[in-house]
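Note that one protein chain is taken out, while the other chains of the complex remain in position.
Chain nomenclature is as follows: A, B and C, assigned in order of appearance, with residue numbering initiated at 1 for each chain independently.
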Amino acid sequence: MSMPDSVAALDSLMNDGRPDTLPALLEAARTSMIELLSQTQVPPAAVRVTVGPVTIEMDWPAGAPEAATAPGAPAAPASAPPAKAAAQPAEGPALDHVHAPTVGVFYRAPEPGAKPFVSEGDTVVPGQQVGVVEAMKLMIPVESDRHGTIDEFLQPNGALVEYGDPLCSLVPADGR
Amino acid sequence: MSMPDSVAALDSLMNDGRPDTLPALLEAARTSMIELLSQTQVPPAAVRVTVGPVTIEMDWPAGAPEAATAPGAPAAPASAPPAKAAAQPAEGPALDHVHAPTVGVFYRAPEPGAKPFVSEGDTVVPGQQVGVVEAMKLMIPVESDRHGTIDEFLQPNGALVEYGDPLCSLVPADGR
Amino acid sequence: MFRTVLIANRGEIALRVARACRELGIRVAVVYSTEDTDSEVVRYADEAVRIGPGAAQASYLSIPAVVEAARRTGADAIHPGYGFLSENADFAEVCAAEGITFIGPPPDVMEALGDKSTCRALMADAGLPLLPGTLEPVSSPREAEARAAEIGFPVVVKAVAGGGGRGIGVAYSAAEFPTVFRETRRHAAAVFGDGRVYLERYLESARHVEIQVLADRFGNVVHLGERDCSVQRRHQKLIEEAPAPGLDEDVVAAMAEHAVQGAKAARYVGAGTFEFLYDGSGRFYFMEVNCRIQVEHPVTELVTGVDLVHEQLWIAAGHPLRIGQQDVVPRGCAVECRINAEDAGREFVPTPGLIDELTMPSGPFVRVDTHVRQGSRISVFYDPLLAKVTVWAPDRQRALARMGRALDEVRVEGKGLRTTTDFLHSVIDSGEFSTARHDTGLVGRLLEPAAAAEGAGVTAPSQVQEPPKAS
Partner (left out) sequence: MFRTVLIANRGEIALRVARACRELGIRVAVVYSTEDTDSEVVRYADEAVRIGPGAAQASYLSIPAVVEAARRTGADAIHPGYGFLSENADFAEVCAAEGITFIGPPPDVMEALGDKSTCRALMADAGLPLLPGTLEPVSSPREAEARAAEIGFPVVVKAVAGGGGRGIGVAYSAAEFPTVFRETRRHAAAVFGDGRVYLERYLESARHVEIQVLADRFGNVVHLGERDCSVQRRHQKLIEEAPAPGLDEDVVAAMAEHAVQGAKAARYVGAGTFEFLYDGSGRFYFMEVNCRIQVEHPVTELVTGVDLVHEQLWIAAGHPLRIGQQDVVPRGCAVECRINAEDAGREFVPTPGLIDELTMPSGPFVRVDTHVRQGSRISVFYDPLLAKVTVWAPDRQRALARMGRALDEVRVEGKGLRTTTDFLHSVIDSGEFSTARHDTGLVGRLLEPAAAAEGAGVTAPSQVQEPPKAS
């Protein structure tokens, strides 16, 4: 009876039809954040929205591009880009990452000496394998979840990785 | 060995010649605060300076007189008056208070039916008795520590008072 | 002794095990999910490995991820805590294959005791008293109805793979039996991946009493007395205490003797718990064995002075027991309250959220086991247990007064957060509990006094049982 009741806890939050289910909370927080930023004339240095168990935080470091210092105001806070730009900053292509699906040893090729699954500069599609993580002799494929171009591998072959470690950066294809 | 070593503790702080004695700490905090305020172009809503055991806090509520809102800035923080003005607010005469010297019963007269030590509107000099607090049959005199005029008694005759309770308000004489 | 122990758990028990390791000079490694990145035990450990996302299935329940973490940290043993992989025989087997000591009983023992049918058969052979019921699982509804009629109502339908209060349904009459039987089977199949169930007579007015045992690899077994865990809601314990109040010494001694016999028959190794139901009139019945440290182990520690986690490590390291039965001398009374992030007013629904302010009790004869602090987030992914507050006193009356004082000091504030603190206080203060006239139906009666008064007479007020739940 002392078993962590995670199934029951999740059940009750996700499936009982009350408005404060997790997806609804996330949606509410995200909407609030976007609304707030679009309505704010002087851009903030930091915004944080918390709805129950969900917290979304964004901040813009001092000295960000196009900082317009108010006359007589102290150096910080600098102006932040508008909300939409925050999701896709102006300079350079946005980078996404492919993350380790579990703790284990990361390999770029299916076996020693074989050709890597992908190389830097290759384009990938959702579900395409870009590597493998070995945990206890199980080979867990590492797959891209989007269209894009492999930018750079961030972990060498044979690296010990933990769950969620970024394995390679990836330039997403437009509009995907 | 379990006796509070307050004498020793005070001794070491007050008398050992190190710069972090209490008076020095107070002085340092006060100087910092004044310097800070004189150098700050956009006035803060609140300032807090802590130096070791000493903390000085000042704040100016939003909507204080002569608030000059910076263009495009959010409504708060409002501008604060210069540091010196904060010590002597402009409107009306400043009121001081005479406080209870101990816990006990407060009486305005030396005995039941007798004339009160002083009445509202009377002028008093430092050391003049304005009342008495009885604790365990001891009669502890309540004395003014300055020149001034008794404004109003804040506790009725026979009130149970604690140490430091304001007993009457007093308009200090100029320059004292 | 071990050089490095990997703790394959989270929350208060992970921290409690980590403290024991530190006290023994053992290096502490822990696994954690992304939800627990800022957890107290991650800060506390010498090494921490992020093994998966919040969902336990891909982190704390992932055997490859945990074993990988053990290899990476050079752990020579794994402490599984309670819940998660702690009673998973496959996991224990994998550990053995990898040359890592699993701190718990051998895989085959865990397997035999984890299957309620083989366990009941084993214990029946060892002479332990069982409630009337089926030793084998029943699958045909028709056969089940016939057996239920033989056993007599009320009848409880239990998942073979269940345990810890989960996978249980109660039928009060032949009319409702088919529905309860069907629903419990469906639930068991969905949750445990094993739809087998068995039947047992249901005791309406019973006390839950369990015996703590310690056993080594050499066949030595001692018991550390009993715990009474009758304050339950939906078969989940809320308050536990030692000794069991109002029980005859002879009854407890017989129960303990049976537990020792059962442990020997099962070739048990490590710390384990034999759960019994006591019917209030001198008879008791074996229920199940828990092959792990229990949430409520502190009450036994406080009355016996034996650190059960130290002894788990000692036994797992291959040593013979270092305490004999004569060394176990219970003293006074200990009571534990579980402070859960749950809303007692809304059927104990978990209330996850951020803890803005936290004060835990302290001072004389109060022990607190917690993993939260100001700023902690109670995750929706895990058990809502926030803290265990355990007190000791020379007798039960003083222990309850002390618990009242301790609960008064508890303060947990946060948006949307609710805790069981006030409800626990009302249990402690209730006449039924404070005079030890309670049974496992107490919580239901306290929550719905009107319904209880209606549904039952004064002398048998325990008929109001909560209906079987899908979770």
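The rule we apply is simple: a contact is a pair of C-beta atoms (placed from the backbone, for glycine too) under 8 Å apart; a residue touches a chain by one contact, two chains touch by 3 or more.
These numbers were taken from a predicted model, which means no experiment stands behind them.
A.B. asks: Any idea which chains on screen the missing one touches?
C.D. replies: So, taking every chain into account, the missing one touches B, C.
A.B. asks: Looking beyond the chains shown, say which of B:Leu95, B:Ala109 or B:Ala135 touches the absent one.
C.D. replies: If we include the chain that is not displayed, B:Ala135 is the one touching it.
A.B. asks: Just checking the interface: what residues of chain C touch the absent partner chain?
C.D. replies: Those residues of chain C that touch the unshown chain are 15-16, 19-20, 22-25, 298, 301, 305-307, 309-310, 331-332, 359-360, 362-370, 373-374, 392-394, 398, 401-402, 404-405, 408.
A.B. asks: In the complete complex, the non-displayed chain touches which residues of chain B?
C.D. replies: Here the touching residues of chain B are 1-13, 20, 22, 50-53, 55, 102-104, 135-136, 138, 160, 162-164.
In the analysis below, only the chains that are shown with their structure count from here on.
A.B. asks: Give the chain pair that accounts for the most C-beta pairs in contact.
C.D. replies: Contact tally peaks for the chain pair A-C.
A.B. asks: Would you identify the chain whose Cα-based centre sits farthest away from the centre of chain C?
C.D. replies: Result for max centroid distance from chain C is chain B.
A.B. asks: Provide the C-alpha centroid distance between chain B and chain C, rounded to the nearest whole angstrom.
C.D. replies: Between these chains, centre-to-centre, one finds 58 Å.
A.B. asks: Cα centroid separation between chain A and chain B, in whole Å?
C.D. replies: 54
A.B. asks: Show the residues in chain B shared as contacts by 2 or more other chains, in ascending order.
C.D. replies: There are none in chain B.
A.B. asks: Among the residues of chain C, which ones contact at least 2 other chains?
C.D. replies: In chain C, no residue touches at least two other chains, as defined above.
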